[in-house]
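A single protein chain has been omitted from the complex, and every remaining protein chain is retained in its original position.
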Amino acid sequence: MAKRDVIPHNEIGRREYITTVGALGMGGLAGCAGQLGGDEEEGEFPSQDIEMICPWAAGGGTDLTGRQIADLAQDPLGVSLYVTNQTGGSGSAGFNAIANAETNGYTVGITTVEICTISHLGIADVTPEDLGAVIQYNFDPAALTVPEDAPYSTLEEFVAYAEENPGEIRVSNSGTGAIWHLSAAGFAQQAGIELSHVGYDGGSPATQAVVSGEVEATAASAPEVAGQVQDGPLEILAVFGEERLDMFPEVPTLQELGYDFTMGAWRGLTVPQGTDEERIGTLEEGFTSVYESDEFQSFMEEQGFGLVYRDAEEFGQFMQSEYDRFGGIIDELGLEQSG
Amino acid sequence: MPSVIDFFAQGATLVFEPLALALIVVGVVIGLTMGSLPGMTATMTVAVLVSFTFGMEPVQGMMLLLGIYGGALYAGSIPAILIRTPGTPSAAATVFDGFPLAEQGKAGRAIGIATVASFVGGVISVVFLAVLAPQIATVALAFRSPENFAIAVFGLTIIASISGDSIIKGLISGLLGMFLATVGLDPNLGVPRFSFGVEVLTAGIEFIAVMIGLFGIAEGLARYRAGIDTDSVEQDLSTVRPTLGDLKNISNVTFGSGVVGAFIGAIPGAGGDIASFVTYNEAKRWCSNAVPEFGEGNVLGVAAAESGNNASTGGALIPTLTLGIPGDSVTAILIGALLVHGIRPGPGLFESEPGLVYAIFIGFFLVYVVILILGLVGARYWARLIDFPSMYLWPVIFLLCIVGSIALRGNLLDAWVMLGAGVLGYFMRMDDYPLAPMVLGLILGPIAESNLRRSLQVSGGSLEVIYTSPIAMTILLFSAISLFLPVIRRRIRQYRM
Partner (left out) sequence: MVSRVFRSDAIAAGLLVALSAAVFVVSADFPTGRGGDPGAAFFPRLIAGTIAILAVGLLLKDLTTDERAAHEIDPTVVRRLAVVVAFPALYIFVMPIVGFPLTTVVFLAGLMWYSGARSIPIVLGSSIGVMFVLYYLFGVLFQVPLPDGLVPIGDVLPVVIPVGLI
């Protein structure tokens, strides 16, 4: 079990860590690390390496953005940051590890929208209340995507078709209970239409399913379907964000089309609940300057990750309101199960 | 209008410069090292090192990552042959004949064959990638849930042929693996099954941890049972480089497995593990009269498995580059590495970045050339590893099994699962239950279940969706043949005797 009380974060030891993006190879071994950690409760914060727990597998979007932040945050925070992947249970293993970490500010969690859904889904007990917000750095709206040759080419026509043929439109998603499933289901609720949701094992098979014609539509993040939209047979009817995407400026948002509904995946940074406010403030300041750096902004744009920022206070409130909102949606969907 | 030759020239100028070539070698060496450690998969190695490539030119970064990818997939075979523990899941089928060869003192020969087969399989897949990518991508895209279900069933029928003497015990082992894989979240409904309210169990049982335990720890316990201080088999190192006879012998199987492996790799969601099981089974069926029998140290088995799993690498790149849909988890990370440079794989890639695409073809070919050279040079030394006295070797292997399973996802529970699987595996071995079917069940059970249930959900509960698919029915027909053929053949043999 990945809880921090099982593998206690070592307070004396200081794990060395290979730094620098774009550097390769281990050239040589040199001197000592110096700077014994000592008792970090006193004096300057931060004075030792910061661990960033990623609840998702290495190589995924959360891991990728987290590692980028870890690299860039060394400068403003003045210490090394390293990412550990503690995965499994739809993120619950990692969220629990964050929640149970020591509240000294040296463990930061890369936190995703699932913190607001998994307890409603009966997967785990961990909720936003177990965490303290630092900043939000990303939001990727859902994109409702259909084949170009479908009998509907606008969202209005899609909704009209679904009203005439309830349950006939099958919408693929990256997994049952995953954010893209909830987004499609939440929109169907809002629009008063009936869709059939089909869960796949990840975003790539879900996209393939709509290309191959096994299903009629897919709900995913825009970058996941971009390859098939830009030059391929798919088109996006609407994005579920507040603003249009830079990548697809011609695609309208749901709000423009008259549906007061936004949903998508977001990522942020958190610490265990009960961490000292002053230390959260230091972290918030450091990570905010990372967020504002040109390097981070251009990295996110290249990867197609949406840039949305909330400070500690706003992010905390946002998580709470998302938590309540997902509770309602999952309730109505009948997805909630007891363990 | 520039021709294909121009594109190749363009790609070649990008690859044939000192840094890119050096990165290929560095990548292969990293891949070899990591892939040969149980628990360190190709995916994990590529994922952790991908950020190093962000500061490089796109082609240079791809050379490093492709080197790791090919190197790690090949190197999984080394511990599979030497200590009966596959370094990566893709090498699980290599154990069947690779380890018996090592027991006969022919570890060097087995590694040599594995190296040549990996090279051939890899090169075949690169050729497919370069020549037939768009066509193969179209066919692979026709694989919907019913077809994927059929592929998984096809894989599961292999249990019959790898079960040795007792088919009943083999089936029980495979079914137990499939059952273990149902622990955790239901694939279609997202509800926990058999987790008994224990939160960590909702994450499911990590099959790589089970695999490491089943093979590594169980083998170690069997050694300790026999007495660890007994001498190890002396390895014959005179035949590390495959002989002309060996090469002639394996050529058909290696080529066939390469083609099949490349195709399976091209199906999104099917990777090297399934590819090697399928090609192993097919080879066994093609060469039913092979001496020695498959499973008792036939080089054909090693060649088929290794050619198949390495061919899946180029195969996986096909949908990745042509459609922007990753063929496996490593290629998903490669897409991310390209995105950093503003390059988006998809149908337009061949027009917008022909130089890069052809550089990838050429570079991936060179990766396999480097693997061939390093593999053949290194085989002699790796084979010596098991000449290491057992009393030093096995404690280190046990430690690697533990640390490797913790490394999977930073979870101590996986180390306990690994150890538990090891003890279970030991008892099963002692009672003549084959262990490979269990791994097969763990890998393929969830694929079979989720695709069958998804097929039925999409069709509204009608099995028509399966029997009206010509592809699915063809594969299921092959499954039936491969399930009953070993039984029928055994009957005939018994009858003759």
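Lettered A and B in written order, each chain numbered from 1.
In this section, a contact is a pair of C-beta atoms (placed from the backbone, for glycine too) under 8 Å apart; a residue touches a chain by one contact, two chains touch by 3 or more.
What you see is a predicted model, and the numbers here were worked out from it, not measured in a lab.
Taking every chain of the complex into account, the chain not shown here touches A, B.
Only one residue in the set B:21, B:132 or B:171 touches the chain that does not appear here, and it is B:171. The omitted chain makes contact with just one of the residues B:8, B:194, B:255 or B:286: B:194.
By the touch rule set out above, chain A reaches the unshown chain at residues 6-10, 12-20, 22-37, 51, 82-84, 86, 196, 337. Listed for chain B, the residues touching the missing chain in the whole complex are 19, 37, 40, 44, 48, 55-56, 168-169, 171-172, 175-176, 178-179, 182, 186, 188-189, 191, 193-194, 217, 220-221, 224-225, 228-229, 389-392, 394-396, 398-403, 406-407, 410, 412, 415-416, 419, 422-423, 426, 430-432, 445, 449, 452-454, 456-462.
The criterion applied here is as follows: only the chains that are shown with their structure count from here on.
Residues 23, 26, 43-44, 46-48, 50-52, 54-56, 64, 141-145, 184-192, 195, 197, 199-200, 202-204, 206, 268-269, 323-326, 329, 332-333, 336, 339-342, 344-348, 409-413, 450, 454, 457-458 of chain B are the ones touching chain A in the complex.
Interface residues of chain A facing chain B in the complex, by the touch rule stated above, are 1-2, 6-7, 21-25, 57-59, 61, 63-64, 67-68, 71, 84-90, 92-93, 96-97, 121-125, 170, 175-178, 196, 198-202, 204-205, 207-209, 211-215, 223, 226-228, 230-232, 299, 302-304, 335, 337, 339.
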